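Okay, here's the structure, questions in a sec.
A protein chain is absent from this complex, but the other protein chains hold their places.
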Amino acid sequence: MSDHLPILLIVLPLIAAPLCVLVGNRKVAYVVALAAAWCTFAIALTLITQVTRSGPIHYNIGDWAPPYGIEYVVDSFSGFVMLFVAGIGALVLSYAPPSIKAEIPQSKHYLFYATYMLCMTGLLGICATGDLFNVFVFLEISSLSSYALISLGRSRRAPLAALQYLILGSIGATFILIGIGLLYQMTGTLNMADIASRLDTHHGPRTMLVSFAFLTVGLCIKMAVFPLHRWLPGAYTYAPSVVTCFIAATSTKVSVYAFARVVFGIFTPDFAFEQLSLNTGLMILALIGIFGTSITAIFQDNVKRMLAFSSVAQIGYMLLGISMANQSGLTAGIIHMFNHALIKGGLFMVAGCFALRLGSVNLSDWQGAGRTMPWTSFAWVVGGLGLIGVPLTAGFVSKWLLLTAAVQSELWPVAVLMLLSSLLALVYIWRVVESLYFAETSQRAADAVDAPLQMLVPTYILIGAILVFGVWTTYPFDLASEAASTLLGAPTP
Amino acid sequence: MSIEQVVGLYNYWIVVFLMMTGFYIVIARTNLIKSIIGLNIFQTSVFLLYITMGRINGGTAPIIPAVVADAHAHAHPADAHATDGPAGHSLHETADELIYSNPLPSVLMLTAIVVGIATTALALALIVRIREEYGTVEEDEILELDRYS
Partner (left out) sequence: MIAETTITGWLTDPESLIAAGLLLPLLALIAIQLFGRWPNLREAATLTVSTVLFAVVGRLSQIVFAGNRPSLTLGEFLPGFEIGFEIEPLGMLFALVASGLWILTTIYAIGYMRGHHEQHQTRFFSCFAIAIFAAVAAAFSANLFTLFVAYEVMTISTYPLVAHHGTEKARDGARVYLGILLSTSIAFLMLAIVWTWFIAGTLQFRAGGILSDAFAAGDISRWQLGLLLALFAFGIAKAALMPFHRWLPAAMVAPTPVSALLHAVAVVKVGVFSVLKVVVYVFGLDLLQTSGVNLWLAYLAGFSILTASLVAMTKDNLKARLAYSTISQLGYITLGAAIATPSSVVGGGMHIVMHAVGKITLFFCAGAIYVAAHKTDISQMRGLGRRMPFTFAAFLIATVSIIGLPPCGGAWSKWFLAVGTVESHQFILTAILMISSLLNIAYLMPIPMRAFQTPEGDGDTSGSTIQEAPLFCVVPLCITALGSIALFFAGQWIYEVLLPITIP
């Protein structure tokens, strides 16, 4: 049984999805989905402990040996990403019922759970698989289900936002497909490790360059790298709160994961960064993106939109780490994936709590809610401190690592700009804090009460995790640094 | 690059033409339905790209022809593993003369087509909902409506 865990991780939510549809009852469907989600998390946890104990796990589907069969690989990088995707997926699902009851028509609840499970399947699948075409398939599973989930939003703009995301996302996916096709044409295989061993990155044909370009652009759309991020703010803003929590915390990070895999696992950083100096371009884009979107975030009245812009900025930090292409930079980037998933997930969950009680995510309606919803508001403060990167929160850990990595690589301008940009986070987070605590109480906030415990407890678990991993840094750090050394091809210690 | 080479790559020219047409439609059209059509053309071009790369000139479908299979089965009724007999040898030569096209790209495209159909279906469903809400499928009109709401 334990040998089959890697496939079980994918199959469990995949089976839960049609099961949810078949039972057709929202309560039963919820129980099925929730059980599947937590089991998935348990599996992910088991896998990552196995990986740290005895190295990467290779699983051949149907016992077909790679490269003929599809191979699933769980190493410290994919295991780490799977861990937090599954964890946050399960946590958000535990938090979901009161919120979706308010935001989604009851008749569609079971479909919502089914789609949610599919989305989780896709995201986990991207991490687990070692087969490039499989990456595309899972990417599309997760994307299609996210489009559907986003379109469930109450606002009439939700379908439009979903459609815009769909069009851009499909273009991205098709680009990725072209890239994969060209790679296959060159190497005759789809197994990532196999491709990497057959690809001569120094004297290869020009096709390699083209394929790399297609893959990069495609993944950049999925990652929402500035300036290809246009789909993201609308999608995050108009999606139901629960969907935003889950997608914001996981989906872009998984795309970053896929990107890192492609760059480091297939093309080698030597090709991408030394020969093409993609790192300089990425760094510049990341920095412009960080500043541009952070400043935009400051001027948003809609809190979800503000957080969405902030997400684009945070993707920039991850890319900064990755584009340094050394052990410390990669570690910082990977750990920021994890930390930001916690932080942004937590903040969106808080926004969901407010949305439930106040019926709005506009800052003007949140005013004075600190008095009537103290617990919810306090969660915002803690999560916000994490986003700013104050010591003893998870955000500080990644910022510190990123800073030391930048200094070690002697990228002084990057270090300085990074610090300055984190001040912008202070501005937009604190605007909300001040509105919550100091402003005249708004009509809606005046007779609001704290969010129900079913939402508050998962929110606090995630918010608490920000503090826990801000102090207990060794666990995520060890995982991330091992993941980084796996990516860089160094023997794992 | 000689003219023969350019013409010889005609399949790729078709792919590129379709790809650019589709891409242009997606970007330039404000009508949502037309955008989706563009997207479809764009995706289809990739299907062609894959299929054409799997095809080998003079190659057949990767199915063992009935003649060969029969002969093979006849020569080794009991033991399928013993291929080094004198009769088996000649049969093998006939089998080797056959060139098979690579089936894998076509198989991959089956999946991609399914994905494409799912995308189109979802997109059309979304457009129906948009049309219900706004009464139009022109993107600029929708944005206009949103601005004043």
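Order as written gives the chain letters A and B; numbering starts at 1 within each chain.
Please note the rule applied: contacts are C-beta pairs under 8 Å (C-beta built on N, C-alpha and C of every residue); 3 or more make two chains touch, one makes a residue touch a chain.
In this text, all values refer to a predicted model and were calculated from it rather than measured experimentally.
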item: Displayed chains contacting the withheld chain; value: A
item: Per the touch definition above, residue among A:Leu149, A:Leu183 or A:Ala415 touching the missing chain; value: A:Ala415
item: Sole residue of A:Asp200, A:Glu434 or A:Asp447 that reaches the chain not shown, by the stated touch rule; value: A:Glu434
item: Given A:Ile141, A:Ala341 or A:Val397, the one touching the chain that is not displayed; value: A:Val397
item: Interface residues of chain A (partner: the chain not displayed); value: 385, 388-392, 397, 400-401, 403-404, 407-408, 415-416, 419-420, 422-423, 426, 430, 434, 437-438, 473-474, 477, 481
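One rule holds in what follows: only the chains that are shown with their structure count from here on.
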item: Chain centre separation in whole Å, for chain B relative to chain A (CA means); value: 31
item: List of chain B residues in touch with chain A within their complex; value: 23, 26, 32, 35-36, 39, 42-43, 46, 49-50, 53, 104-105, 108, 111-112, 115, 118-119, 122-123, 126-127, 129-130, 133-134, 142, 146
item: Chain B-facing residues of chain A, complex; value: 133, 136-137, 140, 144, 147-148, 151, 156-157, 159-160, 162-163, 166-167, 170-171, 173-174, 177-178, 181, 184-185
